[in-house]
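Note that one protein chain is taken out, while the other chains of the complex remain in position.
Coming up: chain A.
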Amino acid sequence: MSENSGVAVLDPPVQEEAAAPVRRKRKRHKHNLAGYGFLAPWLIGLFAFTLIPMVYSLYLSLTKFNLLTAPQWTGLDNYVRLFSDERYLQSIKVTLLYVVTSVPLKLAAALLVAVALNRGLKALGFYRATFYLPSLLGASVAVSVMWRQIFSRDGLVNQFLGLFGVQGADWIGDPRYAMWTLVVLSAWQFGTPMLIFLAGLKQLPQDLYEAAAIDGAGRFTVFFKITLPLLSPMVFFNLVLETINAFQTFTPAYVISNGLGGPIDSTLLYTLYLYLKGFGSMQMGYASAMAWVLFAVIGLFTAVYFWSARRWVNYAD
C-alpha cells in the first residue's frame, strides 16, 4: 500500500494511466514472489509439522496403531471406547478441576500483586523481576522435584505448619491433596500474567482516578468500578492463554507422581494420560483420539470466552 505510493511519486500521473495495468501486474507478481519467498520456511514448516500431522492424526484416531505395524482402520471405535474408559474419565475430572481452580487462582494472585505494585513503589524493578522468576522456571523438572520435597511428609510446608502446632498431611502421598499441590505450583507462577496486568495498569487514564478521588470513592469501589472494567481486555487475554496452558500441563504431574498420575490417579492430568497411552502402552490411535478431544475441548473453552467477552470485556475505543 504505502510501498505503492512510493512508486507513484516517481511516476508522472499521465504515464501512469496507460502503463499502469501492465506494471501493476508485474509489480504484484514481484511482491508475491518476495512475499512467498520470505514466507517459505514458515509455510513449509506449517505443512510439515502442523497441517499434515493434524490430518494424519485425525486418520490415526480412527485406527488401531502401535507404530510398528501399519494402522488398522477401526472407525469411531477409539472415540466410543474413551467414554467407557474409567481412567480417561478420571483424567478429565482431574484436568477440569485443575483448570477451573488453578487459572482463577493464578490470575487473582497476578492481579492483586500487580495492583499492589502499581503505586509508584520504590524498587519496582526488583519486585517485578523476582515475582516473574518462578513463572520462567516453573515448567522445569527441577522445580517439580523441589515441589515434591517441600510438600513431602517431613518437608518444608509441614515444618512450617509445625511451628503453629499443626500436624500437616502427607500432601503428595494422599489422593485428597496431591492435586492441590499442582494447583499451588501453578499459582506460584503468576509472574507472566502479573507483568501483563502491570503493563495494562500503567496505561489506564489517570483522570478517572482523580474524578473518583474527588467523589470520595473508597479503594474497593475504585478497584471494582474503574480498574477491573478498564483492565478487562487484559483479564480476557490472560484467561485465554492461561486456560490453554493449564490444559497442557504435564511436567509437574509427571514428576510428582513418578510418571504414573497417582496416588489413585488423583494427579492424572489429561496430557499425562495421553502420554501414558501413546508412549507407555503404544496405543497411538487411541492417544490421537484423545488429542482430538482435547483440541475440541480447548476450542470450546476459547469459543465460550470469546462469546462471553461481549458481555464483560470493555473495549474502549
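The criterion applied here is as follows: a contact is a pair of C-beta atoms (placed from the backbone, for glycine too) under 8 Å apart; a residue touches a chain by one contact, two chains touch by 3 or more; residues count from 1.
The definition used in the following text is that contacts and distances are computed from a predicted model.
Q: Identify the UniProt protein name of the omitted chain, choosing among "Carbohydrate ABC transporter permease", "Glutamyl-tRNA(Gln) amidotransferase subunit A", "Phosphocarrier protein HPr" or "Response regulator".
A: Answer from the record: the omitted chain is "Carbohydrate ABC transporter permease".
Q: Tell me which residue among A:P53, A:P104 or A:P175 touches the hidden chain in the full complex.
A: With A:P53, A:P104 or A:P175 as choices, the missing chain is touched by A:P53.
Q: Return the single residue from A:L82, A:A169, A:L204 or A:L241 that touches the missing chain.
A: For the chain that is not drawn, the touching residue is A:L241.
Q: Quick one: say which of A:L89, A:A108, A:L121 or A:V166 touches the chain that got left out.
A: Considering the complete complex, A:L121 is the one touching the chain left out.
Q: Which residue numbers on chain A touch the omitted chain?
A: Considering the whole complex, chain A reaches the absent chain at 1-3, 6, 28, 31-32, 34-39, 41-46, 48-50, 52-54, 56-57, 60, 65, 67, 113, 116-117, 119, 121-122, 125, 127-134, 136-137, 139-143, 145-147, 149-150, 152, 154-156, 159-160, 188, 192, 195-196, 198-199, 237, 241, 244-245, 247-248, 250-251, 254-255, 258-259, 271, 274-275, 278-279, 284, 287-288, 290-292, 294-295, 298, 302.
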